[in-house]
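The complex appears here without one of its protein chains, the remainder shown in place.
Chain lettering (A and B) follows the sequence in which the chains are written, and residue indices restart at 1 in each chain.
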Amino acid sequence: MNTELSIHTNGQGLHEITSEVRQVVQDVKIADGLCTLFVRHTSASLTIQENADPSARHDLEQWLCRLVPENDPEFTHTHEGPDDMPSHIKSALTATTLSIPIMNGSLALGTWQGIYLWEHRSDTHNRRVLVNLLSSNQ
Amino acid sequence: MNTELSIHTNGQGLHEITSEVRQVVQDVKIADGLCTLFVRHTSASLTIQENADPSARHDLEQWLCRLVPENDPEFTHTHEGPDDMPSHIKSALTATTLSIPIMNGSLALGTWQGIYLWEHRSDTHNRRVLVNLLSSNQ
Partner (left out) sequence: MNTELSIHTNGQGLHEITSEVRQVVQDVKIADGLCTLFVRHTSASLTIQENADPSARHDLEQWLCRLVPENDPEFTHTHEGPDDMPSHIKSALTATTLSIPIMNGSLALGTWQGIYLWEHRSDTHNRRVLVNLLSSNQ
């Protein structure tokens, strides 16, 4: 079963979607199975990161922006703006898809894990994330 | 169900396999489920990237080659050639496995998404990619 989430982003950074995904899993009432997330874009990605201290996400975002700076003189794919080519590279280095086990009807995330949509473009966007659910007990 | 694709590569770069994967999905006639790709090598990987403008893939490949240069004086694993150790690192930074939802009998890729085998070795290779299909309606 697939459910599409539409996530509004407002510039670069990590946007938490854990509660939206949890809601989809709860609604379907799968006791034991697998939840796979898939982002339908190549300039945004997914990550599971620490959900407690926002400074970890801040440093993660800043580090990646330093690793993949805009206005690299070697870039040839530049007509969509200076944040476009870095966004493709950042997506390739992180995840387009994530699979999380479902146990006892819930996502089996660790205590400190949250699910994030990682927006790599500067402008506002509506990002589509598919939530695919498979049951072990069909 | 698993189907193995054999992909001939001719040096480093992104090799599109979207149509081969779509064909496997269509042949099996799964209406709703999950397609998982798995590359059976540690010197080639998988990515989902923009399928429109080839300059994006060119810049992505060039950027990764600059991040992980050959002939790093710290490398000790050098007996298989200068492109060997960078190929393992590039594989670790990208994806060995990808999962794409199946909706209405088709891969639920976004409009601009293509599936690529990313060859990291310089020589020609035949790369084996498994296409694993699971149905939600078994």
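Keep this in mind: a residue touches a chain if its C-beta (ideal position, glycine included) is under 8 Å from a C-beta of that chain, and two chains touch if they have at least 3 such contacts.
Treat the numbers as computed from the prediction; the structure is a model and nothing was measured.
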Residue, one of A:27, A:59 or A:74, that touches the chain absent here: A:59
Interface with the unshown chain - residue positions in subunit B: 1-2, 34, 36, 38-42, 67-68, 72, 74-77, 85, 88-89, 91-93, 95-97, 99, 128, 130, 132-135, 138
Subunit A residues touching the omitted chain (full complex): 32-34, 47-50, 53, 55-56, 58-60, 62-64, 66-67, 93-95, 98-101, 103, 108-113, 134, 136, 138
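Simple rule for what comes next: only the chains that are shown with their structure count from here on.
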Separation of subunit A from subunit B, taking each centre as the mean of its C-alpha atoms, in whole Å: 20
